[in-house]
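Note that one protein chain of the assembly has been removed; the remaining protein chains are unaltered in position.
Up next is subunit A:
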Amino acid sequence: MEEVHEGVRYRPYKSELDLPDIVGQITSELSEPYSVYTYRYFIHNWPELCYLAYDADTGRCAGVIVGKLDQHRMGHLRGYIAMLAVEPAFRRRRIGSHLVRLALASLQQQGCTEVVLETEVTNGAALNLYERLGFIRDKRLIRYYLNGVDAFRLKLWLA
């Protein structure tokens, strides 16, 4: 369902026609490369965890989030935020936080008990965003990314 919040329209993924916006946002903002298979793997299996944000005035795509949910080897349901990107021109408006909240609500509704993601240790903005939502830095992954940078695995436990 769609909602408008502070001049930004949020809606879940609808169809293949959304893919150019999603790919465009992720490719331009994130350093790691993803093939079209990766996008389709996430979005077609978990469309309810993919949200897009559009500027309510101009209709321009402002941000996107992609995630998944499956059973952890310990038996509980674990959510994963695979990609989150916000267009630079639309930053500092809490669009990223809102996208994450939408994804978390959807995960919680499906019985998810914990959510994880990885982010670069140097990505201060992402760390602030997720820590404000209650994520903690669970592990440090040495040389995780292709560019040799370490990553933090962030984790949030849902009630």
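Criterion: a contact is a pair of C-beta atoms (placed from the backbone, for glycine too) under 8 Å apart; a residue touches a chain by one contact, two chains touch by 3 or more; residues count from 1.
In the analysis below, contacts and distances are computed from a predicted model.
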{"item": "Chain not present in the shown complex, as UniProt names it (candidates \"Tubulin epsilon and delta complex protein 2 isoform X3\", \"Isobutyryl-CoA dehydrogenase, mitochondrial\", \"RCC1-like G exchanging factor-like protein\" or \"Protein MAK10 homolog\")", "value": "\"Protein MAK10 homolog\""}
{"item": "Subunit A, residues in touch with the chain not shown (by the definition above)", "value": "15-17, 33-38, 40-41, 44, 68, 121, 127, 131-134, 136-144, 146-148, 152, 155-159"}
